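Working notes for the structure below.
All protein chains but one are shown in place.
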Amino acid sequence: MTRILKSIEEFEGEVSESLVIVDGHDLPPARHDGGSPEIGRSRRRIDATQRVTGRARYTQDLYLAGMLHARILRSPHARARVRRIDTKRAEALPGVRGVLHRFNTPKTPFRGDDVIFREEVRFVGEEVCAVAADDEDTAREALALIEVDYERLPHVVDLEEALGDVAPQLESDGNVSESGSHKRGDTKRALKEADVAVDVTYRTSTQLHNALETHGAVALYDGEMLTVWESTQHVFGVRTGLKNALKLPYSRIRVICDYMGGGFGAKNGVGKYTIVASLFAMRFGKAVRCVLTRDEENLAAGNRSATLQQLRLGAKGGRITAIEHTSWSNSGQGKWIANPTGPTNTLYEVANVNTRSYKVVTNAGSLSAFRAPGYVEGAFALESAIDELAEAAGVDPLTLRRRHAGAGKDPITGNRYSDKHLLECYRIGAKEIGWDRRRAGGTRGSAPHRRRGIGMASQIWGGGGGPPAYATVHVDPDGSVVLTAGTQDIGTGTRTVLAQICADELGVELDDVRVQIGDSAGPFGPMSAGSMTLASVGPAVRLAAHDAREQLLGAAAGVLETPKAELRLEAGAIVSKGARTPLGEVLGKVDNNTVIGKGIRFPNADDLAQKTFSAQFAEVEVDVRTGEIFVERIVAALDVGRIVNPLTAASQVEGGVIQGIGFALSEERIVDRALGRVMSGNLEGYKVPTVKDVPTIVVKFVDRPDRRANNLGAKGLGEPPIIPTAAAIANAVANATGARVRHSPLTRARVLEALALAGIRD
Amino acid sequence: MNAFSYVRPRTLSDGLRLLRSGASALAGGTDLLGLMKDGLARPELLVDLTGIEGLRGWSRAKGKGLRIGALTPLVELEEAEELHRAMPILRESLRDAATLQLRTMGTVGGNLLQRNRCWYFRDQATACWLKGGTKCFAVEGENRLHAILGAHECVAVAPSDLVPALIAYDAEIALASSRGRRTMKLADLYVAPHGRERREHVLRPGELITEVRVSESALARKGAFQKAMERKAWSFALVSVAAAARIERGVARDVRLVLGGVAPIPWRVVAAERGLEGSGFDEAACAEAADRALQGAAPLRDNGYKLPLARELVRRTLRSLVV
Partner (left out) sequence: MTRITVTVNGAREETAVEAHESLLTTLRERLGLPGSKNACEQGECGSCSVLLDDVLVCACLVLAASVDGREVRTVESLADGSALDPVQRAFVETGAVQCGFCTPGLVVATHALLRENPEPSLAEIREALSGNLCRCTGYGQIVEAVQRAAKTMYLHGLDDE
């Protein structure tokens, strides 16, 4: 019976309610007795062969016949009014097909604006004009021939400058607006009554995603259908963006993302380059490619906001009694903000909490979601401050956390957690790192002037996923299986784990399942973001496979003239009293019939909080004369429900830890304040970790299914591993040296300054 | 990239003839092509030197020192065992330079002549002083990577790791142009951009480096190299230090101390060298040399950390010559 149910979902720290159309019933939680043929087994990626051979086609690899190349002219000024654009010389260049700019482009609503080329450009890199030409070089050359008359306006790019009185006010209500707050208890009183208190300020720098594949799209219009290939984390989101911008119905837009070279949150929706490519494609009836360069990527394709954070913590009797946390985030020209106060509000059971987050508008590139947006920045500050408090109170920092980590309820909503094993993460991680070797004040390092230390930090995040998500399982007459689901594989292994779930539930071999995803022509699925893909799509796949299996057994009962109850489907064969008949043989007896199983994601319980928890432990050495940090070992212990594929899960965790190390030690967008320009926009200046920057990483999963979460018992895993890394490292550095660095990344300059302040030379 | 003509001569004389009229010489391309892609170099004629015989490879004839052809890929210097025995500082200084791919493509001559890495210089849209503009944007801008010593109008730093190492061995370079040949000390190739001299070296138009030479007596020195980076690989030096000396019965002679990453030119510190002459590189002498090396330093807003960092690297590099 079709009906409407209420569901609660969490996405990037925000909880919301939704309505879901459902039919039939969900499955009970999958068995977890070690007997599953696929779930819980390490499997190689089913698409790895295509990727290692260079055969996988990414968006940038599509070269369609007669394709035009679009390039974008970007503002050289941090803030200016575009008064006039002269494209005569550019258009006269042989091979140039057309230009788009604010004076000739129809209304194309985009993220709250009604145009893609704004009259007032508000950061260096903002789109001013686009050119389509027969080849890339001509398009590039044409950009240099466009003359733009800019009226320059006062600008501000720096977070703390934008907070000051002399900065130009960019919005009618100023540069600063409150984006979130939470209050429980009475922090003022608790701080007054505290035995010890710390009052500290932290800063985090802007981090750039730098997925190896830059943003880009190829659009093709045949007069009826607009087909767009895009490197995206959400084919349906791009479709919605195009629908809004171009006023086409969903039915006439198809977005495809087959292979995709990483996103980390920066590719969650439509881009201006997508709309530019589509507008040109619709105008010329040809394929149009618009792929960003690395420089453009780092100017105008999103970032993790820089933050300024103030924390006041109090403790009494060896327990945390109060946390006040105020945070300001540089959102650039972004329309939203990720609040860094999320972990403070929810991670620990503390009676008195008062937090406030502010969004600060500047003339810098917009933020976009970046792997646990807000939480990475917030955890760096909160978890550093907890260590500072522990030290002031003379309590072991892990012991202090343990006293507050056992709560079974979400402190804001009062809803029970669907499951929680944070204390178990502490136990596993502490044992693995050898926490009992940790000494207050650190220990001697392996060389002169080197100190050794251990630190840890913990994490909370959503990851429960939710509806809507759909899947179908087609079983063809030869017994081969096509699983279609509304999702995309951005590199995480989605294709592989969905195939495992399908094979497991259906009773076929993994190799028999082909996975068709990354195509908006199929059923809807969520963004591959927010650690929600597996927990959203996986249960729908299981249900679809279950439906197909029931139908297959019914059909087999008829063909084999055996009661259905006596039949099983195992490893691609119908098994009856010890006799095995391959599925293809059974189905071969009925001509060209196709079995179609359908599955949906059922709602989340509306009285439970679905969260992921983990802790990371870092062991470091610090050269106190040169400020160099050597991260030697990271232990990550995670509670993310059931693990479907330990191999791909571990690599997700390791990848998250490495990005956390980058955030902690070397990654930093540097912007010249006077020019408003990104100076570290290439991969030499912007320092993502190399293979030599990588420590030993030990990954441990609690691996207990969260039976109240969904029919798989699995939760998301993309974001949890990046959240605590930087704080764990900063805490280890402080333990090693006695010097506290309160600004990430912990560059040589910042470490040497902190060491000098603390008077440490050996 | 701008449009240009491309030629690949087979002989040095053809190459020099082609270079006479403002053409650019291309060797490994790891710096020049990047500059061209960003519109910072716009040659009309590109003369690819890689087809020229005789400029690649190295030799060490008895008593005649070491000669390294300018087109020798960096990776060859790094990997040759015989070279490593003769002059270990080559491998030490190259090991953390750029990446394996870039060292494979890049040549010795190109490394000596690479342009600085200042992000204002490298930004096409910024008309900085070195590119003919009116001011150096780094002085009041983002200068964490810039010079603390010896800068005039431009505060970009000398980027090479190899060059300080070679200067510590008093390397000479042979130059050729269609007008003739000359040699000079490698150290004399570099100038701190100032006044009308808006460039980092004194190579004349149409001139090529053909060879790098290290004398037999210099090869008797012991050398050491250290470098500080912001990540563990693929970074230009925040600070690098090359030191060399002949050590006779525990006493240092012909001491050389050259810093990279701190000044617009490879920063040789004669005062510190003199102070070490005759010493045994004991802790006190090394510490004093480190202080002398940084004398006159004038840090900018964000690069003061280079002082303690350089001081410590100098001390360690010198100490490593005897410990």
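The first chain written gets the first letter, and so on, giving A and B; residue counts start at 1 in each chain.
Heads up, the rule we're going with is that a residue touches a chain if its C-beta (ideal position, glycine included) is under 8 Å from a C-beta of that chain, and two chains touch if they have at least 3 such contacts.
Note that this is a predicted model, so its numbers are computed, not measured.
Asks: One chain isn't shown here. Among A:A48, A:I412, A:A440 or A:A579, which residue touches it?
Replies: For the chain that is not drawn, the touching residue is A:A48.
Asks: Write down which of A:M282, A:V694 or A:I760 is the residue touching the left-out chain.
Replies: The single option touching the absent chain is A:V694.
Asks: Could you tell which one of A:A211, A:L398 or A:V644 touches the chain left off the display?
Replies: Once the missing chain is taken into account, the touching residue is A:A211.
Asks: Sort through A:D137, A:E349, A:D476 or A:E550 and give me the one touching the missing partner chain.
Replies: The one listed residue touching the chain not shown is A:D137.
Asks: I'm checking contacts with the chain that's been left out. Which of B:T30, B:N143, B:Q226 or B:S240 qualifies?
Replies: Answer from the full complex: B:T30 touches the omitted chain.
Asks: May I ask you to list the residues on subunit A that touch the chain which is not drawn?
Replies: Interface residues of subunit A facing the absent chain: 42, 44-45, 47-58, 60-61, 63, 137, 210-214, 259-262, 264, 293-294, 490-493, 647-648, 650-655, 657-659, 682-684, 688-692, 694, 696-697.
Asks: For review purposes, identify every residue of subunit B that touches the missing chain, sorted by number.
Replies: 1-6, 8, 26, 29-30, 33-34, 36-37, 46, 48, 50, 95, 98-102, 104-105, 232-234
Quick note on the criterion: only the chains that are shown with their structure count from here on.
Asks: Hey, how far is the Cα centre of subunit A from the one of subunit B, in Å?
Replies: Each chain's C-alpha centroid was found; their separation is 42 Å.
Asks: Give the list of subunit A residues in touch with subunit B in this complex.
Replies: Against subunit B, the touching part of subunit A is residues 76, 137, 625-628, 665-666, 670-675, 677, 679-680, 684-685, 687, 689-693, 747-749, 752-753, 756.
Asks: Which of the residues in subunit B end up touching subunit A in this complex?
Replies: 1, 117, 119-120, 123, 125-126, 137, 140-142, 144, 228, 230-236, 238, 302-305, 308-309, 312-313
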